[in-house]
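Got a structure for you, questions after.
A single protein chain has been omitted from the complex, and every remaining protein chain is retained in its original position.
Just so it is clear, A, B and C label the chains in written order, and each chain counts residues from 1 on its own.
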Amino acid sequence: MALRTAAQFLAGLRDNREVYYRGERVPNVVEHPELGVAARHASIDYELAENPKLRELAVYREGPSEGSGEYSAYYRVPRSSQDLLSRSKLIEAGTTEGATLVLLIKEIGTDALFALKRVLGRSGDTDGIRRVEAFYRRCRDNDLALAVAQTDVKGDRGKRPSEQSDLDMYVRVVAKRADGILVSGAKIHTSCTPYVDEVIVLPSRSMGPGDEPWSLAFAVPVATPGLRLYASDYLHGTDDPFTRPISTNHKMVETLTVFENVFVPWERVFYVDRPDLAGATALTFVEFHRFTAVSYKLPLLDAMVGAAIAIAKANGIDRAGHVRDKLTWLGGYAETVRGLTELAALRCKVENGVAYPDVFTTNMAKWTFAREFHQAIETLQDLAGGLLATGPGGMDWNSPEVRPVLDKYLSGAWPADRRMAIMNLIGDLTTRLYGGYQAILAVHAEGSMEAEKMAMFRAYDPSRSIGLAMRLAGLETNAGAK
Amino acid sequence: MALRTAAQFLAGLRDNREVYYRGERVPNVVEHPELGVAARHASIDYELAENPKLRELAVYREGPSEGSGEYSAYYRVPRSSQDLLSRSKLIEAGTTEGATLVLLIKEIGTDALFALKRVLGRSGDTDGIRRVEAFYRRCRDNDLALAVAQTDVKGDRGKRPSEQSDLDMYVRVVAKRADGILVSGAKIHTSCTPYVDEVIVLPSRSMGPGDEPWSLAFAVPVATPGLRLYASDYLHGTDDPFTRPISTNHKMVETLTVFENVFVPWERVFYVDRPDLAGATALTFVEFHRFTAVSYKLPLLDAMVGAAIAIAKANGIDRAGHVRDKLTWLGGYAETVRGLTELAALRCKVENGVAYPDVFTTNMAKWTFAREFHQAIETLQDLAGGLLATGPGGMDWNSPEVRPVLDKYLSGAWPADRRMAIMNLIGDLTTRLYGGYQAILAVHAEGSMEAEKMAMFRAYDPSRSIGLAMRLAGLETNAGAK
Amino acid sequence: MALRTAAQFLAGLRDNREVYYRGERVPNVVEHPELGVAARHASIDYELAENPKLRELAVYREGPSEGSGEYSAYYRVPRSSQDLLSRSKLIEAGTTEGATLVLLIKEIGTDALFALKRVLGRSGDTDGIRRVEAFYRRCRDNDLALAVAQTDVKGDRGKRPSEQSDLDMYVRVVAKRADGILVSGAKIHTSCTPYVDEVIVLPSRSMGPGDEPWSLAFAVPVATPGLRLYASDYLHGTDDPFTRPISTNHKMVETLTVFENVFVPWERVFYVDRPDLAGATALTFVEFHRFTAVSYKLPLLDAMVGAAIAIAKANGIDRAGHVRDKLTWLGGYAETVRGLTELAALRCKVENGVAYPDVFTTNMAKWTFAREFHQAIETLQDLAGGLLATGPGGMDWNSPEVRPVLDKYLSGAWPADRRMAIMNLIGDLTTRLYGGYQAILAVHAEGSMEAEKMAMFRAYDPSRSIGLAMRLAGLETNAGAK
Partner (left out) sequence: MALRTAAQFLAGLRDNREVYYRGERVPNVVEHPELGVAARHASIDYELAENPKLRELAVYREGPSEGSGEYSAYYRVPRSSQDLLSRSKLIEAGTTEGATLVLLIKEIGTDALFALKRVLGRSGDTDGIRRVEAFYRRCRDNDLALAVAQTDVKGDRGKRPSEQSDLDMYVRVVAKRADGILVSGAKIHTSCTPYVDEVIVLPSRSMGPGDEPWSLAFAVPVATPGLRLYASDYLHGTDDPFTRPISTNHKMVETLTVFENVFVPWERVFYVDRPDLAGATALTFVEFHRFTAVSYKLPLLDAMVGAAIAIAKANGIDRAGHVRDKLTWLGGYAETVRGLTELAALRCKVENGVAYPDVFTTNMAKWTFAREFHQAIETLQDLAGGLLATGPGGMDWNSPEVRPVLDKYLSGAWPADRRMAIMNLIGDLTTRLYGGYQAILAVHAEGSMEAEKMAMFRAYDPSRSIGLAMRLAGLETNAGAK
């Protein structure tokens, strides 16, 4: 199979998938005025291979034993620090083409598949491994787009899946048949579902005895009967390209992903009834996925730093001491995230030939990103000024009567058109719907800060530090082991 | 004259004012689908006096020498701490009725008038004082709504008004006539202009020799020929009451306020050609106005704390240690601002019978509010969860087909309807357009954090602290005076 | 009885109290080269009444029913905001005389007595009330100095007192006799014990069934047999007045306070076997005591702000933008603590005629103080410069050979002697032993930040904020009550 083009990808979305948007069934996602924007944004993924500057990053080749074709590099199993760095660069490049919005139609899916390989590999479930491998090759060989549905709707957070009053609060097996299983329940926060080919479904937490029906992993095509996608309209209203230079053309859509007696043939069931694998799958997935996350945050951070420098110049305040201080802080913040991301790859652990980004460093990068992101927003808003909220809209800008007034009065150290272009970029990034969207992603996507801190706590190897402290205190080290 | 009703106020806006919105001239502000929302929000001011619980706060009486009527309490000149506390409570109550959005059609105007009284009083310009007093009585007696246009568009921030290549970058006198003056130029960030009766115009900075034409203060009716208002459409698109419970019904609108040869009769010119008064006016105005600002921030802070507690319960996470820690921080932040606001009134200085809130304490309250506001946003978003960005819209909620799915799957510790009501309140407050609007206000309205810090630096009385340090160091105090 | 003089107080310490310092029994505390410094520091308390400027604050009179004498104002039961403000001012004035180090020989004891009055009053234990009242009058009438031993050594923090392997980990009754009780165990962090007249002993935590023997409150003279004080030598070595202008002459000493079968006559047992009163006593005591705490922190904060301004001038950097920014932050921090302290008094609750500082506000003041104190240290060290660690000592300064070199080379914008006086004040306050002592006090004295946050969480009244949030969300309020 050859790599697909963006057009082929979009053509592939024309099926009987059941998508709801703003209360109505969507007959055709690609032609829909809003979901179509999201689908076309995602399709940028398929253009990377055609971009001469990015082709090297975006495509890889495997020898005869793996077929003779070229594949999307997202599907390359990382074997080394260098592979992880390349994957990170690819994700960064894709997100840059996406104008700071991640494409996410292969990143997250391969994170899930790599995680499933590891978990099943460790468990020795050879049949499960075979099914994952087969699915992986199918996706890779057909250059498919993937979503991952992980977060369950959870119901009462104080109860396990089997204790919920409504058993559908976590996705579960409701029946087993000779040819497969039937699943019901719902996942939330599933990104890109309306415009991918396949949905991979993973458990979202550790399970225990009694949670067998909820302990499963599988994949289905989006157009499977009984699978219904309720898409969020959060970014509805971002249709003024003057004030929303990014979000008018770039959207991502999340769904409430409902399964009602969805049939999954055995070949697509990676495992079922395995409470012992559920927690490991959830954790291993996020270990990969947070590395994806910090990689795709980098263009956003760069755009923020660059916009901050530009607006300081456009406003004519770039020589003020406090402005330099804020720019330096912002640059230091962005570069710390970038540096730690790079280090997470350099410090990878290789297990059975697969390279895993260092868990502590990855989480440290993500936590650094998340915990200071709102300060970065504040800094940008501070440097930009009140025009973020009081400035003109696109209809003003395009009015022959109004425009001359704006040109005259909204100039600063830069003329009004250039100044407002940067101002509106900052507004889109930090203040309006897309800004709020990125803020929520910063706080919640790929796990909360609490989850990141917990991962850091668990992954920290205290032997060097506690050994030193004990030695300095004149004590034997071993008694103080973690 | 009697107090006006909301209907009377709205009726008064029907004149030939020149307002532009989204590129077009608005024939009638009150009937306009978006500006009308803002006008009706402002009209809440006129309902306060009719609310039995608030009447005491909202109305005051003056003895015979001042006429025998009742007046809106915003017009009461504060004489004591108690008067300042009452004014603060009134502003807080109005903003609470405004659902966290300040009404601002008398607050800011009286701040300006009190400031003009002080500045002209100190300067001994008896004629100017008389004109300010006359205008003040006219506004008070007719229960008028006022906007204040202060911030000039500024052009090149490194140059004085007289040095700009375009002399209109600061509002200025272009001609003097026997009956009055003609003014040109533009102000930016003027709040509520399209739906008030009068606009008061103040200088935005200190002026020096050569800046005479830009050193003026005056007032004109909104419907004055040559005065054109270009309204920002920032809150356009907040029309889904499910996801925007506040901003669908409550808006404030800012304008680019352009003067083109606007005629101002002498009786309405408070002063002109007075560089010596410009800086004092700007500073005195913000001293009053920042006290207004911290007063009107309190309902927003309360709503944020209350929503945080509610969503923690609705999500079923209110017993987690880190959640309590975040709630405590948020409450401590809000109450510190409240406490310092109260203290600013208690520590007032009375000068010539007028009570001025303590400058240092007022600015400390405002600075505390501003510098931690983004952390408060983050905290709320953290507690609320990803549904802020991935949840359903009003059209989903109102769809008979979709609603049962949402009811089933979006419940937490509270049922879905109650949980989503709080979720959407938080989304409106922190994440979508209104959230961005409040964030920009936090950072920029009534002056930036840098301006607040500068005011604190200037207002700090170092005698106690430096005296103690010098004594402890065994040194004479006087040599180290500031 | 008359008020005592400092000399009378010191004379009263000459008894057979059992004090250990640096491994040895101290025969006479007052004559001891280091403990004597602490005793004389404490004796400043007795000089306040003789200081004409402070007499008004330091002394109070009661009518005939209370005796006709004058009393130390620490003993005045606060009846109003004004009384609490006066008490706060007195504590502040005493600490200012103590050169930023609290005197604490009546503050804490009266905090304990007021708390006991309230707890026993609420419990209706009239006999206990009578004993507390009698002890209170004895202390007041004789102008006694008091320590409070509260924090138990605790042993295994995961176990209750009755579950400890060594039952002495909390102070307890080991025997009851007709004439009184015998107590054993130990308290830690007891301030000023070696140089006061009486020690009041309170429980440090809530108790439950089975904890009866540990649930007691009593008082004993310091010189009671079986009571042994092991004093910390933390401030040993602060004997160079050049580099330690404060701590050479001002010390406070804490003890490990050990009870070995100490006899307490019934008249001095306020209660025993009352697990129901233990927690309330501990909490009520800290509610008073944290108000004392924030009051005595104010001179320290003033000294830090003043020293910061002075060193910026002495170093010649006071006009730099970043320096002004740091000074403003520091002033804002100090004044926020001061303002909240004042508010805690203004917002007092009066119960049975006694005024209690507002719990939420008091804890907010203390938490604000504590959580930013280390940043204040950093700021001072930043402004002062490396001479804090690399500068000369007193022996250099006093050497005729070395001094001219120092005078020549250590001058800045101020001559060397003045600059070094401020430098050394900052070193004493932030960098050397006394600085570390104040830092530990900031973090731990009167409860940790976690304890303060817990108190804030409990004391927060959510009705206004949650009511507003529910109303804005269109929900009924009552369902969301805390």
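We take it that contacts are C-beta pairs under 8 Å (C-beta built on N, C-alpha and C of every residue); 3 or more make two chains touch, one makes a residue touch a chain.
For clarity, every value in this text was computed on a predicted model and none was experimentally measured.
Chemist: Just to verify: which one of C:T96, C:T368 or C:T430 makes contact with the chain not shown?
Modeler: C:T430
Chemist: Please pick, from C:A73, C:V132, C:V269 or C:A445, the residue that touches the omitted chain in the full complex.
Modeler: C:A445
Chemist: Footprint of the hidden chain on chain A, which residues?
Modeler: Touching the missing chain: residues 96, 99-100, 245-246, 299, 302-303, 305-307, 309-310, 313, 324-325, 327-329, 331-332, 334-336, 339-340, 342-343, 346, 360-361, 364, 367-368, 418, 421-422, 424-425, 453-454, 456-457, 460, 462, 464-470, 472-475, 479-480, 482.
Chemist: Considering the entire assembly, which residues of chain B contact the chain that has been omitted?
Modeler: Output for chain B: 320-322, 325.
Chemist: Residues of chain C in contact with the chain that isn't shown?
Modeler: On the chain C side, contact with the omitted chain comes from 20, 22-24, 151, 153-158, 166, 168-169, 186, 188-189, 228, 230, 232-234, 236-237, 254-256, 258, 315-317, 322, 373-375, 377-378, 381-382, 385-393, 395-396, 398-399, 401-402, 405-406, 408-413, 427, 430-433, 435-437, 439-441, 443-445, 448-450.
FYI, only the chains that are shown with their structure count from here on.
Chemist: How many angstrom lie between the CA centroids of chain A and chain B, rounded to a whole number?
Modeler: A distance of 39 Å separates the two centres.
Chemist: Using mean CA coordinates as chain centres, what's the gap between chain B and chain C in Å?
Modeler: Centre-to-centre distance between chain B and chain C: 43 Å.
Chemist: Using the touch definition from the top, which residues of chain B touch two or more other chains?
Modeler: none
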